[in-house]
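For this view, one protein chain was removed and the others were kept in their places.
Let's look at chain A:
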Amino acid sequence: MTTAPTGPPETGLLLPEPDDDGAPFWSYASAGELRVQTCSDCGRRRFPPRPCCPRCRSFEAEWQRMSGRGRIWSYVVAHPPLLPGYAEAALYNVLVVELADDPAIRLVGNLVAAPDAPLGSAAAGKLRIGAPVRAVFRQVGDGERLMAVPRWVLERP
């Protein structure tokens, strides 16, 4: 359902600093896949990722691929003062999206006008709690370090 990142990388933004638990999420993101850590023993999905399952305490986990569809759970519109890179993109939105596959799993991200459109490209009037969205992936960073982050576009623009 999702596809590998397209377009040139967006520069000037903070890159994710993955920890051991989070690293697989970002590797899959680079391949254009939205995957969520899932307990191999009891099947419970969990986010953010962590070493063991809070329900059955198993340390065995796999990364289940999600459809990439979700709904806006909440959002803010950020105004200055902001960090450089973000100040230039202001006013931009930040979303929390609940996944259609598992509404208990929510991801922070940005609504953009198109998969290769930059942070801050979506019109503020398009933001609505409950609006259906789908994940796209965008490369961020520069020549030294490139990563892909999930972003969101409206299902019905």
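Observations on the model:
Keep this in mind: contacts are C-beta pairs under 8 Å (C-beta built on N, C-alpha and C of every residue); 3 or more make two chains touch, one makes a residue touch a chain; residues count from 1.
Rule of thumb we're sticking to: contacts and distances are computed from a predicted model.
Taking the options "Sodium:proton antiporter", "ATP synthase subunit a", "Lipid-transfer protein" or "ABC transporter permease subunit" in turn, only "Lipid-transfer protein" matches the UniProt protein name of the chain that is not displayed.
Only one of A:Leu15, A:Cys52 or A:Leu146 touches the chain withheld from this view, namely A:Leu15. The missing chain, though absent from the display, is touched by one residue of A:Ala31, A:Ala104 or A:Leu146; that residue is A:Ala104. Touching residues on chain A toward the chain that is not drawn are 13-19, 21-22, 26, 47-48, 54, 73-79, 81-83, 86, 89, 92, 94, 96, 104-110, 119, 129, 140, 149.
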